[in-house]
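Just passing along the structure, written as structure tokens.
What you see is the complex with one protein chain gone and the rest in place.
Chain nomenclature is as follows: A and B, assigned in order of appearance, with residue numbering initiated at 1 for each chain independently.
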Amino acid sequence: MKKLSARRRHPLAAVVVLLLALAATGGLYAAFAPADKAQAEETAQSLAIDEGKKLYSVGCSSCHGTGGQGGSDGPSLVGVGSAAVDFQVSTGRMPAQQPGAQVPKKKAIYSQAEIDQLSAYIASLGAGPVTPTEKQYNPEGADIGKGGELFRNNCAQCHNFTGQGGALTHGKYAPNLADVSPKHIYEAMQTGPQNMPSFPDTTMPEQQKRDIIGYLQSVNSEKADNPGGLTLGGLGPVSEGLFAWIFGLGALIGVAVWVAARTAKARKS
Amino acid sequence: MSTQDIPEENLPSEQDAGHAAVAEADAKDPFADPGLPPHEHRIQDIDERAAKRSERTVALLFTLSMVATVAFIASFVAFPVDKIVYIFPFGRISALNFSLGLTLGIALFCIGAGAVHWARTLMSDVEIADERHPIEATPEVKAKVMDDFRQGAKESGFGRRKLIRNTMFGALTLVPLSGLVLLRDLGPLPEDKLRHTLWSKGKLLVNQNTNEPLRPSDVRVGSLTFCKPEGLEEHDHDFQTQIAKAALMVVRIKPDDIKDKQQREWAHEGIVAYSKICTHVGCPISLYEQQTHHVLCPCHQSTFDLSDGARVIFGPAGHALPQLRIGVNEEGYLEALGDFEEPVGPAFWERG
């Protein structure tokens, strides 16, 4: 302390004090002001988590366990992330109605606010993919050609060339992607729901996911052009063959019957 | 196919004893052929107004065809090739394709319908019976032919001069060989081409999506990534042929879930790399179910268990998918530790 008091009158002392004061003020501000906001958010977050936990105990815990650790009927939810919850619950797949080869899509039973609370609770159990923002999945400006190539390489083997869906083993299936929202497609690629493998950003960057979504919208939606006419389900040769037999050959045989039939005779009067 | 031993009475009797006999037999046989029924007139045959109506219908159909052809040409000129219109129930379809097809169809169909209606209602519909004649030649004709043949054969000396006959057969047998030999250069010999792929020690695993080498941390449990060997680019002239053998499927399985010991050793921290080419007939197999670790082939449903040495658990494939031994180089990228140890893709005779 002696040393300090000895230098109190040093010409630079005022500058040092000033700097210290500034640093302290700034530090204090940095320490306190945002802390208020963060605290508020944290409170909201923990409220959401609490609400989510309540919803969870009522609707999910019977299969996934009271703490999300999983059980005989459902997998562990630790680390699946909020994106997985958002996908599963807002497409109506969860809560599942009955065990089976695959849990089908149905009408969602939770509101978006409830889904967010559930997501918050599950996300609090362990870090995982976060629900994407619109900026992430909005396909505007996507490279559709590239998206097509990516789709054929990564997705078409299960979902068919234009996303009409296809069969997997033992009654499982890859669903049709016609009316799936961009957000859900994005979440599915990110999280890999049920038996679908995931395509994380490390192997398929965000931009490529948007390209795929853009491609899908251009070939498998109401806006898609089908210059040739009826797509017959987009299933390829099986439906084409059926159409050729029923409407092609069927019509021709009908015509043949007319050509060969006897003309009506005049009634004998 | 000899029929000598079939007694004639075992064959059913001929239906008809000829026309004249039919009428006579009538009295006795209740099932006898009553002969062609008398011709009945159509309305058009007896009512000129009905005939006129038919004529007008036929003419209308031909006229409709002309109109449709004009419409065909008009749509060809009027619609741009890329014009898309929405038409229920077909969807958003090409205006040109739809209008051309429809007008062409109508133009053709109306010609056909007109001609057939004409034939059906206005041309004579009196049924005529035409006699058939046996196809087999009469014995006299046959005898004449056989005689001619024998004489010709004799004059040629074919049977007598055996040297000529035999050398001619020899020459005719050999000459097609030239044609066969010429086919030799259709392609190279197989040699060991089917045994090797582009993979070799130190080649990095390049992610097909990003065209960047893959790091172990990029590959999550449950994810699916397709890789090609470092240095192979889409623009390479032999890209298709090389990727047909080298295509790779990379997944990560929790090491504890891997049942096969060799598979665990050839993996890197649970990251396993398998050939993407099905061992059945070579479809790119990649329907990976991340919970069951099964891969299904979309072509013929061969199913492999990626957690158990990719052995076949269903379907027509005969052996497991070949695994590529991988490791990590100093820079932390995944690399191959050599080529596949067995041929990838469909089995073949020399595979062994």
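Following the convention adopted for this analysis, contacts are C-beta pairs under 8 Å (C-beta built on N, C-alpha and C of every residue); 3 or more make two chains touch, one makes a residue touch a chain.
We take it that contacts and distances are computed from a predicted model.
Here one chain is missing from view; checked against "GntR family transcriptional regulator", "Fe-S cluster assembly protein SufD", "ABC transporter substrate-binding protein" or "Cytochrome bc1 complex cytochrome b subunit", UniProt names that protein "Cytochrome bc1 complex cytochrome b subunit".
Among A:Val78, A:Val130, A:Leu235 or A:Ala266, the one in contact with the hidden chain is A:Leu235.
Shown as candidates are B:Lys144, B:Lys162 or B:Lys193; the residue that touches the absent chain is B:Lys193.
Checked against the full complex, the candidates B:Leu205, B:Leu287 or B:Leu306 give a single residue touching the omitted chain, namely B:Leu287. The missing chain lies against subunit A, touching residues 101, 143-149, 152-153, 156-162, 164-171, 173-174, 215, 218-219, 226-232, 234-245, 247-249, 251-253, 255-257, 259-262.
Although one chain is not shown, part of subunit B still touches it, namely residues 1, 3, 5-6, 9-12, 14-16, 18-19, 28-37, 76, 81-82, 90, 94, 96-102, 104-116, 118-120, 123-125, 127-132, 134-135, 183, 186-190, 193-194, 208, 226, 228, 234-235, 237, 239-241, 243-245, 247, 276-277, 280-287, 298-302, 312, 314-319, 345-352.
Note that in this section only the chains that are shown with their structure count from here on.
The touching residues of subunit B, when paired with subunit A in their complex, are 40-47, 84, 89-94, 97-98, 116, 120-121, 125, 207-210, 214, 217-220, 222-226, 251, 284-292, 294, 296, 298, 301, 303, 314. Residues 75, 150, 153-154, 157-158, 166, 168-169, 172, 174, 192, 194-200, 202-205, 208, 223-231, 258-259, 262-266, 268 of subunit A touch subunit B in their complex.
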